[in-house]
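Here the complex is missing a single protein chain, while all its other protein chains stay put.
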Amino acid sequence: MPGLGASFGRGGATTFVQDLVNADCILIEGSNFAECHPVAFRFVMTAKERGATIIHVDPRYTRTSAAANLYAPIRSGTDIVFLGALINWVLTNERYFKEYVTAFTNAPYLVREDFQDTEDLDGLFSGWREAGTYDTSTWAFEMEEVPRFDGEGTVKVPMRDETLAHPRCVINVLRRHFSRYTPQMVEDVCGMPAATMEQIANLLADNSGRERTTAFAYAVGWTQHTVGVQYIRTAGILQTLLGNMGRPGGGIMALRGHANIQGATDIPTLYDLLPGYLPMPSTLRDEQTFAGYLKNATKPGWWSNAPKYITSLLKAYYGEAATPENDFCFEYLPQISGDYSVLPTQISMKDGNVKGYFVIGMNPASSGQNAELARAALERLEWMVVVDSYETETASFWRREGADPAKIGTEMFFLPCATVLEKDGTMVNTNRMLQFHDKAVQPAGDAKSDLYLIYQLGMRLKTLYANSTDPKDRPIRDLTWEYPHEDEHERQRGEPSAVKVLQEINGYKVEPGKRGYECEQVAAFADLKDDGSTACGAWIFSGVFPDKATNRARNRVKDDWTSLGWGFSWPANRRMLYNRASADPDGKPWSERKKYMYWDEEAKKWAGPDIPDFPATKDPRTPRKPGATGIDAHAGSDPFIMQPDGRMQIFAAGTLKDGPLPAHYEPMDSIVRNHVYGQQNNPALREFDRDDNRYNGPENPDFPYVLTTYRLTEHSGIMTRYVPWLAELQPALFVEIDPELAVLKGIKNGGWATIKTRVGEIEARALVSGRMRPLRLGKGQRVHQIGIPYNYGTLGYTSGDVVGDLIPLAMDPNVSIHEAKTLTCDIRPGRRASYGRTDVDAAVPVSQHTTAGESHAHGVDHGGDRG
Amino acid sequence: MSTAQLPPQPNDSDRGASRGDGLPAHASPTYYEQPLLKKPHWEWSVITYLFLGGIMGGSGMLVMIADERPERDADLARSARYVAFALAAACPLVLISHLGRPERFLNMLRIVKFKSVMSMGVWGLIAYSGPSTLAAAAQLSRDGVLPKWIAALEPRPLMKLLQGLIGAFMAGYTGVLISATAIPLWGKGKRYIPAFSVCSGFAGACALNAAIVALTGSDRTRHKLERLELIASTAELVLLESFRRHAGSTGDPMFAGERGRRLRTYTQIGGIIGPALLGRLPFGGRAKTLLASALTLAGGYILRETLIESGKDSADDPRAASRQPE
Partner (left out) sequence: MANGFFTDTTLCIGCKACEVACKQWNQLPADGYEFSATSYDNTHELGGTTWRHVAFVEQAAPLDAPAADTKWLMMSDVCKHCTNAGCLEACPTGAIIRNEFEDVFIQPDICNGCGYCVPSCPFGVVDLIAPADYDAPRGFVSDGRTNDDATQHHGGIAGKCTLCYDRQKLGLTPACAKACPTESIQFGNVDELHARAKERVEALQARGVQAYLYGVDDNNTVGDLNAFFLLTDAPAAYNLPERPVLPSTRQRAGYTAAALTAAALALAGWAVLRSGD
C-alpha cells in the first residue's frame, strides 16, 4: 500500500484494531467496516460505548452507517475533494497540531522553485510528458550544503524554514494546492451538504490534538480507484496535520481483505516485489548486476540495511550455492521488463501471449474485472492449474454459459486443496500479526495442503533437471528445498513442515555443511548480515522464530490492550507503528490521557506498553547527523524511521507516479466533467481502450447513473455460496436502488432489473431502499447511485450474474489497482436479453451489440416482476 | 416523485418496517406484513375429530337423560349407547392418523396434565371409552346379541351418570382447547366457542340419534329428539351471532367474506334454520327427519371446519396478533 508507504514509510496499517477503543472519534470512510470486518468492528462499538463519535462516509447507508453516530453520503469517486476540503479547512482555521507538524513532518522543507502545482497547470504537475508519464525530477526540495556530522566535507540536505513562513514551505505549498477545495466544492462535486462537511471538520478537529485523538479506518472503498493511492495519501496528510499518527486512539487502520491478504503482500504474490518489500530487479532500471541493484535498493534511513536483507534472502533461496564471488546468485532472480500485474496479464493472455496459468486461491472468473475477458482469456491458454477447495467458476470456465468446450484447447488441471483446518500454517491479519494455526483434521478425499502441492511441484522439477548442465537450469538445481516434517506419518505422506518453512522465513546463521533447519536461528533482523553469513526468507518477520524452541506466532497470551504476548506482529512485534510520535520532540507524552511510548530519563530508554518503533535507547534530544549512515542520520525527534529523513512526507518527493500531492480526478467512467480542474482523469492512469474493454467515458448520456460494487457480510465468494446456512441469508444477487429511481424506471422492489455498461450486461433482483439517496450536485444536478454486491457467481446453492462483467479494466499507475468502486451504468426493469459470449473468437461480447432497443426485440420482460 | 413513494419515516405516527417498494406507509407498524404467530398444522383429521367428539359427547348426555322405560325412550338409550361406543372407538383412530405415527399416541399417556386441555381431552376420551364400552356391551346383551349375564354386571345408573358427565366434557373441551391458544379469533371466543361447541355437539347427537330412531324406534322419541335438537341449535345460533358481535374485526376471518358466507349458508341457515322449518312442516314423516338430521350434521361439520380454517387466517394477521385478547 504505497499510499501509506509514501507518506509514512511502511505499506501496512499504522495501528492495531484493539487500539480503536482508545479513539475519541473514528472516521470510517472507504470501508463498510461493520459488514466486512464484523469481528474487528467490536472495537469500534466499544469506543462508541466509551463516548467516541463514529462517523461513516459512504455512497450507501450500510450496516456500518446504522451503527455510526453520524452518516454522511458522498458521490463515489470524490473522496479527495472531501478530504482535501478538510485539509484546507484545518489549515485555514489554524486547527492543525503545529508542534507535531513542525517537528515530525517535512512541512518546513522548501520545495524547488521550478516545481509547478496543479494550481498552475490546471490539474497537471510540472514534468508531464505527452508519453503519458511524469518526469518527477521537479517534485523535490531545495537543497543546501551542510557540514557532515564528522566534519569531513559537506552533504546536501533539504532547506528548512522552521517558522513555516516561507511561501515555498511544504505546508504553504499545501495550503495553496488545496485552496480551491472548499465546502461549496464538496457540495458541488461530492453531493455532500457543505454544512455536513463542516460538521465533520469540527468533530475531527475537536477530537484531535494533545488531549484527544481521532482514528481513520478505510479499506478498498478508497483503493479501488484509478486515483486510489492518492486517496490514502490525502488521508495520511490530514491525519498528520491533526497530529494523530503514531498515537493511541489515532493512526490509519487499513483494513486488509482476505484472512492472509497482508501476508500475501509481505511475502508477496506481487510481480514487482521480493519478500519484505525489497524491490524486484528490473531491466527498466540498471539492475542487471548485483551492484546496480544494491545501489538502487539502498536508500538513506532504514533502507540502508537493504544489502543485509537481499543477501540473506538469496542465501535462503540458494544456500551453499550463493557465494560472495557469484553475487549470491543474484543473476538467478528474474528481471521484470514491464507491468506483469494481474490486469495486463489478463489482457495479454486474451491476446494469446500467455501459455500457462497457475490459479491458487483466486477465482478471477467471478471476482475479476471485465470477468468475461478474464474467462475468454483462459481459452487461449495451453494449460491451467487451479488449486482450490471448490470447483470454482474459473476451474469450470470451459463449460460456462455460451462457451463451446469443443472449441477450447486449454488443458485443465484441478488440484483439490485442503482447507485451513486441514493444514498447518500461518496467516498475517490486518494487525500485521503472524498467527500459526495447526492442522485439526486430515484433508478430505485426496485434497492436499497448498504447501504440499508447491513443495512437491518443486521436487519434481528438481528431479527433472537433476542432471542438467544447462546454466539456465541452475536456479532450480541450486534451490534449497528441504523441510522434512517433524511427524513420521506426515513425512511419509510427503507433507513438508510448515514450521521449518517459518524457521527459514525468520532466518538462521549459516553454518557450512549444515542444512538450514539444522543451523542456529537469528534472534531478530538486527542480526542479519550482508556477507552471506545469515539467511532469511523475509526480514520483516525475523524474530518470529528466535530459536528452534520458540514459535512466537503460536503465542496466545492476551491483555486488554497491546497484547504483546499474542502472536507476532512485524516489525519486531510492534503493534503500533511510528509510536515514537506518541511523545513530543523531547520524549514526553503529549498528554497523560494519550500517554503511550515515552523517554524514560532514569533508564535512558524508551518505555511504554508497546515495542518502540525507534532505536530503543536513542535519546530524543540527539541532534541529526547529516551524512551518517542509515537512521543514525536522523535526529532523536524523527519518528518515521523508514523515511530517508525520518519524517512524514506531506510532500512526497518523487516516490509516486501521479503527483507529490493528491489531486481530484474523476474516475475513468464518470457521469460528470471534472469540476476541480480541466484535467478529467488521473493523467498517469493505465487504460486499455479496445473492443473487448470499452469505457463509457465521461458524461455519457447512455449511462447516466453511478455504479459501485462491494461485499456482503453473508458472502465472500464460492466458499459461502456453497454453505446453505449462508446462502439462505442472501439468496440472490441484488441491486440496491433508491425509491426515486425505482419509480422513475418502473422497477419494482423484488422484481428483476438489468444493469448495463459498454462492457456487458447483468441482471439482478431489485432491492429498493430509502437507504440509497439521490444526491444533488452543483447546478442542482440529480445523481442516482446504484450498488451491487460482487460476491456472486454461477456456482453454489445461490448463484447470480458476475458483477465483474460490467467493469472495464483501468488501473492506478502506482499499484495497478483496478477501478471496481466507481463506474457508470444504465438500468432498466426486467431480465437481461443475453448473457455469455457464444462465439469464442469474437473479441466483442455479444451483449455489447445488444442495445436497449434490440432487447425489446428480444422480448425482454419489462414488467420487472418475474420474481 | 410523490413522498407517498417513500418508506414510512421515523417521525411518522406509524413506526415500523418500511417495505421500501413504493407502497404507501401502513396504518400501524407491522414487520413487512408478515405473520406474528404460527398457525396450527391442523387439517381434516382434527376437524373431523372435533366434529365426531361433539356427537360422541352429546350422545353420552342423551344416554344419561334418557328415560329407559320401554314405552318411553328405550329406543333412544339404545341408539345413543351404540353411537357413543362407535365414536369412542373411532375418535382415537382419527387422532392417531393426525399424529402420523400411531405409536406416538402413547406419548400422550405419559402424564396427566390439568393445564393442558389436550391432555385432559385424551384422558377424557379414555375415561369415556370405559363406561361407553361397558354400557354398549350391556345393551347388546339386553338386545340378545350377547349373553344375558353381561347386562347384569352393569351398574346402570352410575354408568349413565359417568357417560353423561364425561360426555358433556368431551362435547365442550375441544372448544376450550382451541380458545386457550394465542390465535386472536379463538382467544376472543373463550366463552362462546366452548358454549356453541357443546350446543353443536348435542344438536348433532340429537340429529344422528333421531335418524337412527326414525329407522328403528318410535315416532314419539323421534319428535322429542327433534324438539331437543331445535333447542340446542337455537342456542347455538344465538351464541354464534353474539360471538360475531363480540369479536368485531377480530371475527372477520370467520364471519366475513367467503368463509362467513359458507358458515351462514351451511351452518346457520342450512344446519339450523332449515331443519327447524322442516320440523314445522305438517307432512314428511321419517324422510323429513332423515333430511333434517343430514342438514344438521353437515352444518356441524362446516362449523368446525370454519372454526379451524379461520383460526389459521387469524394467526396470519399481525395486527390482531400484536394485541392479544385477554
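Descriptive notes on the structure:
The chains carry the letters A and B, assigned in the order they are written, with residues numbered from 1 in each.
Keep this in mind: a residue touches a chain if its C-beta (ideal position, glycine included) is under 8 Å from a C-beta of that chain, and two chains touch if they have at least 3 such contacts.
No experiment lies behind these values; they were computed from the predicted model shown.
The chain not displayed here makes contact, within the full complex, with A, B. Among the residues B:F51, B:Y128 or B:Y192, only B:Y192 touches the chain that is left out of the figure. Residue B:I231 is the one among B:V145, B:L158 or B:I231 that touches the chain not shown. Remark: the omitted chain is touched by one listed residue; of B:S119, B:T133 or B:T265 this is B:S119. Only one residue in the set B:I65, B:L93 or B:L153 touches the chain that does not appear here, and it is B:I65. Although one chain is not displayed, chain B still touches it through residues 3, 6-10, 15-21, 28-32, 34-42, 61-62, 64-67, 72-73, 76, 98-101, 104-105, 107-108, 110-111, 113, 115-119, 121-122, 164, 168-169, 171-173, 175-183, 186-187, 190-195, 197-199, 202, 220, 224, 227-228, 231-232, 235, 311, 315, 318-319, 321-326. If you put the missing chain back, the residues of chain A touching it would be 34-35, 38-39, 41-42, 45, 61, 63-67, 70-73, 193, 196, 713-714, 722, 724-732, 734, 739-740, 749-750, 765-771, 773-774, 797-798, 867.
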